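Note that one protein chain of the assembly has been removed; the remaining protein chains are unaltered in position.
Right after this comes chain A.
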Amino acid sequence: MKKADLKPVHMPSNSWTPIVLAIAFGVVGFFLVFEWFTLAIIASVGIVIGLVANTFDYNDGYHIPVDELEKEEREWRGDLK
């Protein structure tokens, strides 16, 4: 691969909403399986908070610049310097 082929890599920014949603959906699903509806409703608040926070999050992530990619690649392959 030539250096000219390197392009900036798009990365998502850190966010707390996906992990909160993943856990909340799992917990609500567990409660629903056993028909513990009160607990399921309480845990659903986590889903609502996660979804609402997510829709108001306008951070589209960032790009890793080519220079940093090159440096990283050379370090990993051991031919730095």
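In the analysis below, a contact is a pair of C-beta atoms (placed from the backbone, for glycine too) under 8 Å apart; a residue touches a chain by one contact, two chains touch by 3 or more; residues count from 1.
By definition in this document, contacts and distances are computed from a predicted model.
The protein name that UniProt records for the chain not on display, among "PRC-barrel domain containing protein", "Glutamate mutase subunit E", "Sulfate transport system permease protein CysT" or "Quinol oxidase subunit 3", is "Quinol oxidase subunit 3". Not every partner is drawn; the one left out touches chain A at residues 52, 55-56, 58, 60.
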